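This structure is in structure tokens; I'll ask about it shortly.
A single protein chain has been omitted; all remaining protein chains appear in their positions.
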Amino acid sequence: MQLTLEFGGGLELLCDSKKVHHVNVDLSDGEEKLTMKGLLSWAKTNLIKERPEMFMKGDTVRPGVLVLVNDCDWELSGHLDTTLEDKDVVVFISTLHGG
Amino acid sequence: MSCGKASCQSGGCSNYDDEQPLSPTRPPVTITPNGSVNISGDRRQLPSNPNICIKCKLNDAIGGRFGGGDDGRFCKDCFRGSLFGKFRFSVTSTGMISPSEKVLVAFSAGPCSRVALQFVHEMQDKAHKNFEASRDKSLPVFGVGVVFVDESAARCVPSAESDEAIQHIKNVLSDLAAPEKLLHIAPLESIYALNPADGREKLRRLLDAIGDNTGKEDFLMHLRMLCLQKVAVENGYTQLVLGTCTSTIARHVLTATVKGQGYSLPADIQYVDARWPVPVLLPLRDCLAREVSLLCELDGLKTLAMVNGPQSGINALVSSFVSLLQEENPSRECTIVRTAGKLTPFSFNRLPDVDDPKARLASQRRQKRFNIKSDEHTPPESFCSLCNSPLHASDSSSLGSFSDEQQSAESFGAACCSSCRFQILPDDSLSMDQFYGLLPQPIMSRAAICNSFINQRLLREKIQDFLLSDSEDGG
């Protein structure tokens, strides 16, 4: 599945200072759809190069990290249960950096 | 060094200085009876045994295994003495527990209430011995009763578990020396004047109506207080002792702040809280949970794991936050309580004057009254109908429109603090009506009193411009 992931607000520093990542995420065995929960664990393994604790806490993003799926707050689409489709754009912005 | 603040004279807090976290290397300073200062870090006086009690310099210290406080550097006796000293200070300085009182100790069988019971018992024991020895018998010995609130109806614990707790409590009491203490077992549902089964059912439906977990927890605490007050009033007790310790208060300071209850916070954290029919006392206010648990361990005081269920939501989050801070700096809990101690208490945070001249004489003889700062000149407070906390002006402003009407769910809601409105009261008016219908009598009658009180105040405000000298009758 083709997805565009964007890291902002300082989170890009955790993945080689690159803001936009065009990625191809495959469903793991037995899964029928990709949810945000699955994407997060994929991103943690495949994109985050350092200090993963700045990005994740438990199985979700660290409090203070905003998530938008196709420019819509993921609090409106079901947080971790949000289902992703091909060509979706997922944006992560940290509110914790800078002022 | 004492910071000289009213809230901080115990020496318990002042030993913990935020700026200089206690470390084992910091030389403790003691003042000898003739007034000279001893620094025990002084090499000439350095005891040969590095593990010796820093106070009596005779016995071995308990050891540092219990964290950074003083508790590890005292021997068992001195540690015990210092803890009891904090308790006694709070009792004598505030005029709590005078000879004519009948004291009810709220007992959950956890470490704090166990130690509170133990200390009250020891005070009573000593007073009893003095009474026996004295000739004039002018100082009667205060009476002590114990109450356990059985919350099994609210928490859905199997009855075997609460039976076990009750048996444990009976054993604890029978192990204490004379004079005997009366035990009251109060099921939470007894706040309803109904048969137990109906009461339980009503209580369960009341709690089920609350959507927010934190709100449910807090409401349960208010109900527990109602239950304790009911037992105290019905059995003629004059004071109610809770085992609330520094660590609990530190958490309460933060939870109250987070819930927007900054205004009413100082009401809850003083030694004395006389806004209730029977004044509430917190004699363990200056003792840390860690110290209390250590004492239980050293003295073999048996305790039960808290019968109260685990916390969730805001209360749990604050609790783990404070634990984390406490790890980073062992004096953090003390500092939090010290900060909140600087907030201005309310007029009801002192004991009302005693009418009985004999008792007053006795208490004058025994105690120096503790002058607590409170603003005497502001008009008396109005209180939240639900949690009984003093209302801030911004909370009670919405009351005006209901003042002349009969009590209703709507006017009841308007007479609650914004925190209760948010986390306890149901949102929609239908559920609110149901919730209102399930409230126990003590809350309803308090709300009625609040209502009439508010009417008076509103009237007073309306005619304020016509009053000639308002400042004269401010008290």
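Order of writing sets the chain letters: A and B. Residues in each chain are counted from 1.
The rule is short, and it goes like this: a contact is a pair of C-beta atoms (placed from the backbone, for glycine too) under 8 Å apart; a residue touches a chain by one contact, two chains touch by 3 or more.
By our rule, contacts and distances are computed from a predicted model.
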Missing subunit (named according to UniProt) among the choices "LSM complex subunit LSm2", "Vacuolar-sorting protein SNF8", "Cytoplasmic tRNA 2-thiolation protein 1" or "Mannan polymerase II complex anp1 subunit": "Cytoplasmic tRNA 2-thiolation protein 1"
Selected from B:N235, B:T257 or B:Q407 as touching the chain missing from the view: B:T257
Contacting the left-out chain in the complete assembly, out of B:A116, B:V172 or B:A340: B:A340
Residues of chain B (touch criterion as defined above) contacting the omitted chain: 18-19, 214, 253-254, 256-263, 265-266, 313-314, 317, 321, 324-325, 328-329, 332, 335-336, 338-340, 342-344, 373, 392, 394, 418-419, 422
In chain A, positions touching the absent partner: 8-10, 13, 62-64, 66, 68-73, 75-79, 81-83, 91, 93-99
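Assume only the chains that are shown with their structure count from here on.
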Inter-chain centre distance, chain A versus chain B - centres from mean C-alpha coordinates, in Å: 47
